[in-house]
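The complex is shown incomplete by one protein chain, all other protein chains being positioned as in the whole.
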Amino acid sequence: MTLDLEAIYIDLHRHPELSFQETRTAGVIAAKLQELGIEFEEGVGKTGIAALLRNGDGPTIWLRADMDALPVPEQTGLEYASTARGTDPNGNDVPVMHACGHDMHVTALLGALERLVATKDEWSGTVVAVFQPAEEYGAGSQAMIADGVLERFPKPDIVLGQHVTPLPAGTIGVRSGTQMAASDGLTVTLFGRGGHGSRPHSTIDPIVMAAATVMRLQTVVSREVDPRDVAVVTVGSIHAGLKNNIIPAEAKLELSLRYPDDAARERVLAKVERIVRAEAQASGAEEPPTIVTDHTLPPTINDVDATAQLTAAFDAAFGGGTVIDPGMFTGSEDVSWFARDSGAPLVFWFWGGVDPQKYADAVAAGTVERDIPTNHSPFFAPVLQPTLNNGIDALVVAAREFLGTPAA
Amino acid sequence: MTLDLEAIYIDLHRHPELSFQETRTAGVIAAKLQELGIEFEEGVGKTGIAALLRNGDGPTIWLRADMDALPVPEQTGLEYASTARGTDPNGNDVPVMHACGHDMHVTALLGALERLVATKDEWSGTVVAVFQPAEEYGAGSQAMIADGVLERFPKPDIVLGQHVTPLPAGTIGVRSGTQMAASDGLTVTLFGRGGHGSRPHSTIDPIVMAAATVMRLQTVVSREVDPRDVAVVTVGSIHAGLKNNIIPAEAKLELSLRYPDDAARERVLAKVERIVRAEAQASGAEEPPTIVTDHTLPPTINDVDATAQLTAAFDAAFGGGTVIDPGMFTGSEDVSWFARDSGAPLVFWFWGGVDPQKYADAVAAGTVERDIPTNHSPFFAPVLQPTLNNGIDALVVAAREFLGTPAA
Amino acid sequence: MTLDLEAIYIDLHRHPELSFQETRTAGVIAAKLQELGIEFEEGVGKTGIAALLRNGDGPTIWLRADMDALPVPEQTGLEYASTARGTDPNGNDVPVMHACGHDMHVTALLGALERLVATKDEWSGTVVAVFQPAEEYGAGSQAMIADGVLERFPKPDIVLGQHVTPLPAGTIGVRSGTQMAASDGLTVTLFGRGGHGSRPHSTIDPIVMAAATVMRLQTVVSREVDPRDVAVVTVGSIHAGLKNNIIPAEAKLELSLRYPDDAARERVLAKVERIVRAEAQASGAEEPPTIVTDHTLPPTINDVDATAQLTAAFDAAFGGGTVIDPGMFTGSEDVSWFARDSGAPLVFWFWGGVDPQKYADAVAAGTVERDIPTNHSPFFAPVLQPTLNNGIDALVVAAREFLGTPAA
Partner (left out) sequence: MTLDLEAIYIDLHRHPELSFQETRTAGVIAAKLQELGIEFEEGVGKTGIAALLRNGDGPTIWLRADMDALPVPEQTGLEYASTARGTDPNGNDVPVMHACGHDMHVTALLGALERLVATKDEWSGTVVAVFQPAEEYGAGSQAMIADGVLERFPKPDIVLGQHVTPLPAGTIGVRSGTQMAASDGLTVTLFGRGGHGSRPHSTIDPIVMAAATVMRLQTVVSREVDPRDVAVVTVGSIHAGLKNNIIPAEAKLELSLRYPDDAARERVLAKVERIVRAEAQASGAEEPPTIVTDHTLPPTINDVDATAQLTAAFDAAFGGGTVIDPGMFTGSEDVSWFARDSGAPLVFWFWGGVDPQKYADAVAAGTVERDIPTNHSPFFAPVLQPTLNNGIDALVVAAREFLGTPAA
């Protein structure tokens, strides 16, 4: 029994699926779990899978990988680049790409399970492997929890997870405390009055309303947040109108907000709402805008003690200097819910996926931002190796650190 | 032989079709022409129809009606409101509505042909009825010309056409000289750099670039055009991004521009281009924007003598005060090409489609802009009668004015 | 007795005075009126002068010239360019320039009076010459009326006035009906909260509030006024802050608005107010902005019959083609009040002050806007001759047209 992990990765990369549509991906995972002889349940939280590997007494650790891809048109030029398309929640036909590396997460977790199976005599305890859907909608972990994953499987003594990131391959980034930001996803709908493109005065132009709103939203971060605090207000999508000579009746904005904690969340949300409402009034809107929260992600907070323990284990396994403190990331995660709802500690770390020489060259040239594509970019692609093996190694070291040793 | 014109109108209204997709509409027209015993050719300029009614010696007049509908979600609440959908040139599935009254134009022309057939002993000459597609893309008349309509049919001595408009039913609006504005439709694509919504600094945000561009484009009209001149710069559609937490790589704007003449066109286009390019530079764009002209419409200029003659004929037929000078409209038309390319004079007039009492009430209340929906609005709907009969009457009066009388 | 009119003009040009500060100018006028033997009163409406020339029976005509200059730094390069400074109503020390040609208006009226005195046997009636202050604040004519000028002097049968303008010398522009726009001058004060430039989050930045307001005000004209109507929303001054590292507590904007009539005024003012208030709300202002109307000017409406009569007289005197219809001007005037409050008709015309060859060259090159400086520009300067003589001729022809002829 040996999984061809590189082939699995390439297959998953070629066939990315949007959130809560990861049925083919789930099928691949299920087939491999079967090969490994690990019991599992499918359809946990719509398209999720939870697997159970019991091996005597000892702690229960959860290893979590997310599965979904993104509506991004792949431009990596890879031989195995995606040309897939999907249907997004608005019913639009969109390109789909593993632009956030979840294919790597799934493959590395399968690889780690294979190793844990092969070394059962060296550890004892229980491993729950969580293949989570819909991380990108911030909805998958809650869906699995709502579907009873915490009751149907042994409760975690610790939750462990990892994310591939544009650090040099061979580096692990992790910090105690707040590792990733809290986040909200909002949909804002602005209501104007439609009409003929040549008669703006008979309309209330929602595109001008939207443009003014986008410009004003910049001032939340530039003027209203302490320059020493972290906050992001991104308008990630704007859609209005179907034809140049028709002024549409409404405009839709999708916002992604980031902050370190709930107090900041409340402050920033209030500012965003104030601006959205006032800009509609400035346009003379006859109907106030609607602001809908599509998802809310808590900050990802690493347990202080467990992080220290794991950092030492990584350093011991991979050599000093492997682990860096990458600072708080402004990205967000829904992995926390497994830990929050079970009361278990969490450690969530990043591992590098960039060719180290390329990374070093970009640092030297001062062109990291331009030359090293980040997650969600159409150019994002970890180098297959050593990234995959590093990810497996990290998971196994982490699992073993928190599992027990067999009674002699 | 009597056409049920109201039923035709309702049928067309229920089944609107986008530009160059008017196949069902063309089928209805063809069937009715056959009923009337008028010879015609289908597929002239893709989906257009040209019909020929010879009746002895005399002038050749062209009567033109446009056929296409618009991507607008009908909200009229009419029993016969459209629920149709279509596929727009970008491949999007969109709602379709006769939001510009072309269903009324087609029906009125069929009605006028029926009357002309019935009264052949009262006039002599040749009538060419032009059912033109794709007026809304500013492309249909040129497509018919490119397809040889001016060679395949007798050349016009005069081109006549009409448009239903939110004036009170019973009113005709027409003026000598420039009746409708020149126009261009532009597609502007702005290029940024995509990335993660939480890492704006690693991207070049095309949504902020687009918003700044929209705000700046307002200054063309507010600051750079003589306040006494007519100009419109409308951004009718804006599209960027697929998800709140992904900053997309580009944004697309569709612009509709209006001006009285070609000199103004050149000036305004230069200003728009200057702003679009500079705003991309302000964003640090690494690739300059592209600006594509989708269509160019000339001003619609009514022949001075023919307009005077027709105005007198309308007044004689319908009573003094029927005809008003509505001023230049900022809307645009591609009917001119038939006249320009054949050297014939043009008269293009507007007829009212609003219940006169409702119109008078709105005038009294000062709420015309708010309460009387204009063309392209989701609420636009002429009252079926007397609008339809008025349109037929106007076409017949105009045709007879410029046709000959039979030799005694 | 012969006035050296060119010397008077040059002297006035060298010594411009701001509104209601025209004391030196009034002194020059008084001295010349004395030389001409015309009775007059000084200090009418603070710094105005009204002069009375009785010459038997007949109509009473008012000839009006305004006297004040502007806070503009002269850049004409003329040998007699102004280097004067003055104190504006805000207490600021500012450069002062006759950038609107009122020095030419005063000199031409003195020249016309000299001629009327010299030709008393050719006409009969009464001439009231009104040297009005503070036209640029829209306050001078009302100040003279409040000071009793309509009671202290014979009431007008007609009010006549003229303005030098960037038309070619030799051309007169005048039209029946609305000749100049109505206007309001507003001062808007925006209230934020001051603080340290490095701590924007502890402030409410009034400069960002002001910038957003200025950008949004552009949409009144670009989106909310019928493109065929005339409207101007100019922010002519913006002031906030004293030092780069202090965020100030407030910002001040001065607006100049233009429209053809009172209905449009009401609509535009409501839009401006809506935007100003909403943009303050978008900033989270704790105190609403104040909007103060500094002056209100009615439209300048020329009497239809009198304008026709005068146009014929000009054509007879200067040759056909001298008089053109310049269209409605977006500039505004307070001369109307003399006519409105007395019930007399008004004719107010423009006369050209640009070297005809230079003007023709600019027309040919399409560079009129760039090369022909307009009123209020730092480069504005009528050519001394023939402008001055043309202005005198026009006034005399107009006066004689409406005065009586002596009984034989």
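For clarity, chains are labelled A, B and C in written order, and residue numbers in each chain start from 1.
Just so we're on the same page, contacts are C-beta pairs under 8 Å (C-beta built on N, C-alpha and C of every residue); 3 or more make two chains touch, one makes a residue touch a chain.
Note that the structure is a prediction, hence the values are computed from the model and not measured.
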Candidates A:V232, A:L253 or A:A339 - the one touching the absent chain: A:V232
Chain not shown: contacting residue from C:A84, C:V225, C:A251 or C:A264: C:A251
Identified contact with the non-displayed chain, of C:D226, C:D261 or C:D294: C:D294
Absent-chain contact - pick from C:A81, C:V214, C:A317 or C:V383: C:V214
Of C:G197, C:P326 or C:G404, the residue in touch with the unshown chain: C:G197
Identified contact with the non-displayed chain, of C:P154, C:G241 or C:P386: C:G241
For chain B, the residues touching the chain missing from this view: 198-201, 203, 205, 208, 212, 215-216, 219, 222-227, 271, 274-275, 277-279, 281-284
Touching residues (missing chain, whole complex) on chain A: 215, 218-223, 227-228, 230-233, 258, 327-328, 330
Chain C residues touching the omitted chain (full complex): 70-72, 88, 91-94, 99, 136, 181, 183, 185-187, 193-203, 205, 207-208, 210-215, 218, 232, 234-249, 251, 254-256, 258, 294, 329-332, 369, 373-378
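Basically, only the chains that are shown with their structure count from here on.
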Same-residue or different-residue interface between chain B and chain C, half as cut-off: same
Furthest chain, CA centroid comparison against chain C: A
Interchain centroid distance [CA atoms averaged], chain B/chain C, Å: 44
Overlap residues in chain C, where contacts from two or more other chains coincide: 215, 219, 222-223, 227
